[in-house]
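Only one protein chain is missing from this complex, and each of the others stays in its spot.
Let's look at chain A:
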Amino acid sequence: MTLLQLVVSGVLLGGLYALIAMGLTLIFGVMRLINFAQGEFITLGMYAAYWFYISLGGNPYLSMVLVVPAALLGGWILERTLFRRMGSAPPAMQMLVTFGLSLALQNAMLLAFGGDYRSASSSFAKRSLHLGGIDVGVGQLVAFAASMAIGVGLIIALRHTRTGRALRAVQENRYAIQLVGVNVERLFAIAFAIGICLAAVAGVLIAPNYFISPTVGGGLVFTGFVVVVLGGLGSLGGAIVGGMIIGIVESLSGFYLPGGLKDSFSLAVFIVVLLLRPAGLFGRRGAEEVGFK
């Protein structure tokens, strides 16, 4: 029963990692941009949920109604104003811009909200279900279910819609698609907006189970990067499977190994996978190239 509980906890944690990784991997896959500011957009989503919960007295999950359009618009504007200008800059320069954006957002949040911890822990999300000897937090379950629904929905959209197919084509060969008359810049803006939106949505879903502070997103997104590379850069399916693997490994190693080895064991699994499959579980060789050549 303990093993089952650990696996369930790991899967739920993996869902959270997958959600964080999906935004990262989408932006990387299409734009070849490593967005170090992704964590801060998660944090902004968390603050939005908190504000909705405290000021409006609403269920934190309902803040999605505002967060989704705001994040899409914000992502679109950021891409048009900041990253489009960086298009021809070397990859390292682009990364520095995202790093600078991360610092600016983090400190702006410190200034605006202070360093104090906050909680959007609604009584609904705090509840714990006891199912056949297994304890599952309702908040965790909601975040997991939403994460899977979003993941599957995105995969379907990428396969069966015109824009989705174009986004996949950019990942395949961003030069060829320009030759057939597709507006690549527009696709970049779409990918960036969706990526930022995924981060903010992840923030809203995590908020009721977590605590909120200006620096919280940075810690979460570090594991997100590991998941992205493990699953294969640019692969949404890889992000989901990678998230599950890291979640389950962390859960099991946290229980069976001395606590200090918890992180090292999941990173050891990560290294072994990369040794066997250098492009990640679902990545293709060359997918790791950063920036435009």
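Quick note on the criterion: a residue touches a chain if its C-beta (ideal position, glycine included) is under 8 Å from a C-beta of that chain, and two chains touch if they have at least 3 such contacts; residues count from 1.
Here is the rule we go by: contacts and distances are computed from a predicted model.
Peer 1: What is the missing chain called in its UniProt entry, if the choices are "Putative zinc-finger domain-containing protein", "HTH luxR-type domain-containing protein", "NADH-quinone oxidoreductase subunit N" or "ABC transporter substrate-binding protein"?
Peer 2: Hidden chain identified via UniProt as "ABC transporter substrate-binding protein".
Peer 1: Thinking of the whole complex, not just what is shown, which of A:63, A:147, A:171 or A:223 touches the missing chain?
Peer 2: Among A:63, A:147, A:171 or A:223, only A:223 touches the chain that is not shown.
Peer 1: By the contact definition given up top, give the residues of chain A that touch the hidden chain.
Peer 2: On the chain A side, contact with the omitted chain comes from 2, 5-6, 9, 13, 110, 114-119, 121, 126, 128, 130, 135-137, 140, 209-213, 215-216, 219-220, 223, 250-255, 258-260, 262-263.
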